[in-house]
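Note that one protein chain of the assembly has been removed; the remaining protein chains are unaltered in position.
Coming up: chain A.
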Amino acid sequence: MAYLELNNVYKTYGTDENATEVLSNINLSIEEGEFVAIVGFTGSGKTTLVNLINGLLEPTKGEVLFKGKPVEGTSHERGVIFQNYSLLPWLTVEQNVLMAVKEAFPKREKAVYKRKAAYYIDMVGLTPAINKLPKELSGGMRQRVAVARALSMKPDMIIMDEPLGALDALTRGTLQDQILNIWGKDKRTALLITNDVDEGIYMADRIIPLRPGPNATLGPEFKIDIERPRDKTAMNDNPNYKKTRNAIIEYLMDIGEERKSQVSEAFLLPDLAPKDFVNQFR
């Protein structure tokens, strides 16, 4: 039995004539301790998929199983790093993290909470900004607070929705390593949503592309057979790395082309195209 399982999951927003099926027939299984990355184009439904897994959304059809049980609502076992940080603007960095710590570890002493919060804030290098409000932070700093908040709850599984999108390459690299560290230390399970193939290859055991929506489905998976700990510079010479990277990018470019041609054909030949003509590209 897989740690996390999605079986024939469909997600439709809206009802009746306004209904759009964003995700269709998603099948995914992640083993305990695995690190899986999902890459996809913008708007393809990545956040929707994440919210189905963390319990903020319910599938229209199909089932989401976590440790063999259906996901019903959110849980402290699954930590989330939101794409848009979602920090509470009226709380300082420390208070934002403290709030999560207190919820995850009820009935401890105040000093314990403070120490835990300080530990995770230090881990993301924000100790100097501990008493600042989110609006006084840069985008990257906010993202790091969100990372600290999610990790401070010590979740069994970390779900990250493009967590490093707003960061510069250098900070990005450090945080990638920190996330890998934490993931490796207690052998947690991780799901990373990203639009950066290299990030996926550096961090994940498997990369799964999400095909563009509507009706987005998961593409074929790509296994990353590179030994850990990985080294960014050494990896460049690894023949395995080059092969996998090329394969993934080729696949993504193909579906990108497909999407473009679908759109342009549909516009160029609105009346002449028989229904099947458009459908055959799907």
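Heads up, the rule we're going with is that a contact is a pair of C-beta atoms (placed from the backbone, for glycine too) under 8 Å apart; a residue touches a chain by one contact, two chains touch by 3 or more; residues count from 1.
Going forward, contacts and distances are computed from a predicted model.
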Omitted chain, identified by the protein name its UniProt record gives, among "Secreted protein", "Succinate dehydrogenase/fumarate reductase iron-sulfur subunit", "ABC transporter permease" or "Electron transfer flavoprotein subunit alpha/FixB family protein": "ABC transporter permease"
Identified contact with the non-displayed chain, of A:L88, A:V112 or A:I249: A:L88
Residue among A:A37, A:V64, A:A100 or A:I248 that touches the chain left out of view: A:A100
Per the touch definition above, residue among A:S29, A:S75, A:T174 or A:N240 touching the missing chain: A:S75
Chain not shown, touching residues in chain A: 54-56, 73-76, 79-80, 82, 84, 86, 88-90, 92, 99-100, 103-104, 133, 135, 153
